[in-house]
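Heads up, one of the protein chains got dropped from this complex, but the rest are sitting where they should.
First chain written, first letter: the chains are A and B, and each begins at residue 1.
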Amino acid sequence: MNTATRPERWSGYALLTVMAIAVVMPFLSVFLASLQPAGTPVVGLTWPERWSWDNYERAWSVAGFSDLIRHSITIALGVVPASLVLATLAGYALGTARLPGGNAVAAFFVAGLTIPVELIVVPLYFDLRGLGLTNSYLGVILVEIALFMPFSVFWMRTHFQSTPASLVEAARIDGASSATILLRILLPLARPSLMTLGLLVFMWSWNQFLLVLVLIQDTTKHTAPAGLGFFVGQNSTDIPTLAAGTIIVMLPILILFVVFQRSFVAGLLQGAMKG
Amino acid sequence: MRSRPRVQPASGRGRSPYRGYVYVLPALAVYLAFAVLPALHTAYLSLFEWDGVTLGDWVGLGNYQEILQDPILRRSVFNALVLVVFFSFVPIVLGLAMTGLLARHRRPGMGAYRFLFMLPQVVPLVAVGVTWRWLYGDDGLVNQALGAVGLDGVTRAWLGDFSAALIAVGLVGTWVLSGLCMMLFLSGVQKVDPSLYEAARIDGAGPVREFVSVTLPHLRGELAIAMTVTTVAALASFDIVYVTTNGGPGEQTTVPGLLVYRLAFSEGKVGLAAALAVVLGFLILLIVYLINRLSRSES
Partner (left out) sequence: MDRTHRVRRRVAAAASSVALVLPLTACDALTPGSAAAEPGPRSVPSSTAVPGEDITLRLQFADAPLMVDALIAAFEKDHPNIRIEPQYKTFSDYVQNLKLTMTSDTAPDIAQYAVGMTDLAADGHILDLAPYREAYGWDEAVPPVSMDQLTAGRTSETTGGRALFGVPAGLSMTGIYYNKELAERAGIDSPPRTLAEFEDQLAAAKEAGLTPLGVGALDSSGLHLWAALLNQTMPTDDYWDWVNGAKGATIEKPAGITASELVIEWSRKGYYNESANGTAQVDSTAQFAKGDSVFLINGNWAAGQLATAMKDNVGFFPMPGVRASARTVASGFSVSYAISSRTEHPEAAGAFLDFLTSPEAGQIISDNGFLPANPKAVAKPEGVLADIAEGHRRAVADDGITTFPDFAAPAMLDRLRSGVQKLIADRVEPADYLDSLQDEWEEHHAQ
């Protein structure tokens, strides 16, 4: 259906390219800065005279970014599986069973899409402190699961609603229980949806800042973004090391983005509903 | 959500129809305990004057009254609304313009562009903030670029400038969200039946009319989603502000999220912080409601 004329097509590409450059320049600027010798002042976009990875080594070991990354991974590994399991169970029941009041419960979850962290963080701090869950990864994990639950349930419910009813019907006639239907028949089909959801939840967990800032006071337990937020205050003069730290914090999510591009983009676009 | 043909209840014959709730309960419990109850607790705390340590005093709606009167708190709400322009309005207009220009033809190589445009969307906002803090600095890319085109006269530390700081922070939001809006609209346009465009062409429609009469009506759903997502991002913009300006200079970039954090945790005004959080939550709810209401009434 290529009805475009030649100049039309090229002007389109030119425009896209200009936008793409605007998006990429900041990343490129930081990346190049991270290769400059540590401690030197860097002006804007400067090509390094020689490529040096020392800043990464320093940020990784001396500035403690290896710990920060480890903590972030610990939290994400707690949040992602739990979110997937809970959302699958709830989405399955709300999506396939005719529960009395099921729509109300689903609407109740959807209403949670609009809860910003700011709205819950103040009492959370005092309540979790009372339970001994501040400065603990468990506390952050539980709150993150709850924060992402509205979207997760919504996502899985939508998925299960779209699976052909005949599949479930046939299994039931064969006498399968509801648990068997979920495990044996629906779950294998849900792999792509679960994959996308897992990636999105991982990303939100990785990027969470305010919650960690409040709930984890012990700087030796900080996550990657929180650590970076403190690091920038102390090292705003040492641009190369700061740039290396910034890249390190972005890298895990960038790698996932490159590898699972298709699921990611699909999730972000279809799942943009998330508030 | 469209309603779909429903599957027969997964609960077996003759059992209680409530049995299915066993599956829902774990998710519901976590959601209630760590999101819904804290939100209600915030509303409750907002009725007290409390320093976070000693016994609080019941003040009813006094904290809300203070939000209306205190110039700094009012200013923070105003700033958040200004940010909506940059986080929401500008990216949507940009996205629509791009879509209008690109809608008619499927292009090879879009995958690579899509990857790039979604990039700012996936990285931590803190990292984005740290990056832009440097780009906006004296020696940053922005000043370097301005110098390169002969605008040395206007270079400055943008985040420290009273008239520029809020716009500078806003443009970071534009940078983050434009790609998302564009990709949303482009993917929406792909669902449009190509014959509609051909029909419009045969009718002699120019690009503008084609956009208004064919493209735009089909993007209503995507528009509502884009507006919702970007507005929420603008109102809850704590991360970027915290690492770039920390609210300064003066109160030029102070946003509600920042004040909630400060008031509750370093200034010992927990009740006031809770009230501001409630106002923020209410504002988000109101805007989401209005957007959904509008997009529905048009359909």
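Worth pointing out:
Everything that follows uses one rule, which is that a residue touches a chain if its C-beta (ideal position, glycine included) is under 8 Å from a C-beta of that chain, and two chains touch if they have at least 3 such contacts.
The structure displayed is predicted, hence computed values, not measured ones.
Here one chain is not drawn; of B:20, B:38 or B:247, the residue touching it is B:247. Chain B residues in contact with the hidden partner, per the touch definition given at the top, are 40, 43-45, 47-48, 50-56, 58, 136-138, 156-162, 246-251, 254, 262, 265-271. Taking the whole complex into account, chain A touches the unshown chain at residues 41, 103-104, 107-108, 111, 125-126, 129-130, 132, 134-135, 214, 217-221, 230, 233-234, 236-237.
Basically, only the chains that are shown with their structure count from here on.
Separating the CA-averaged centres of chain A and chain B is a span of 16 Å. Against chain A, in their complex, chain B makes its touches with residues 1, 4-12, 17-18, 20-24, 26-28, 30-31, 33-36, 38-39, 41-42, 44-45, 52, 98, 101-102, 104-107, 109, 111, 113-127, 130-135, 139-145, 175, 178-180, 182-184, 187, 194, 197-198, 201, 225-226, 228-229, 232, 235-236, 238-239, 242-243, 256-257, 260-261, 264-265, 270, 273-274, 277-278, 280-281, 284-285, 288. Within the complex formed with chain B, the chain A residues making contact are 1-4, 8-9, 11-13, 15-16, 19-20, 22-27, 29-30, 33, 41-45, 86-87, 89-90, 92-94, 96-100, 102, 105, 109, 112, 114-127, 142-143, 145-147, 149-150, 152-153, 158, 161-163, 165, 168-169, 172, 177-178, 181-182, 203, 206-207, 209-210, 213-214, 224-226, 228-229, 232, 236, 239, 242-243, 246, 249-250, 253-254, 257-258, 261, 264-265, 268-269, 272-275.
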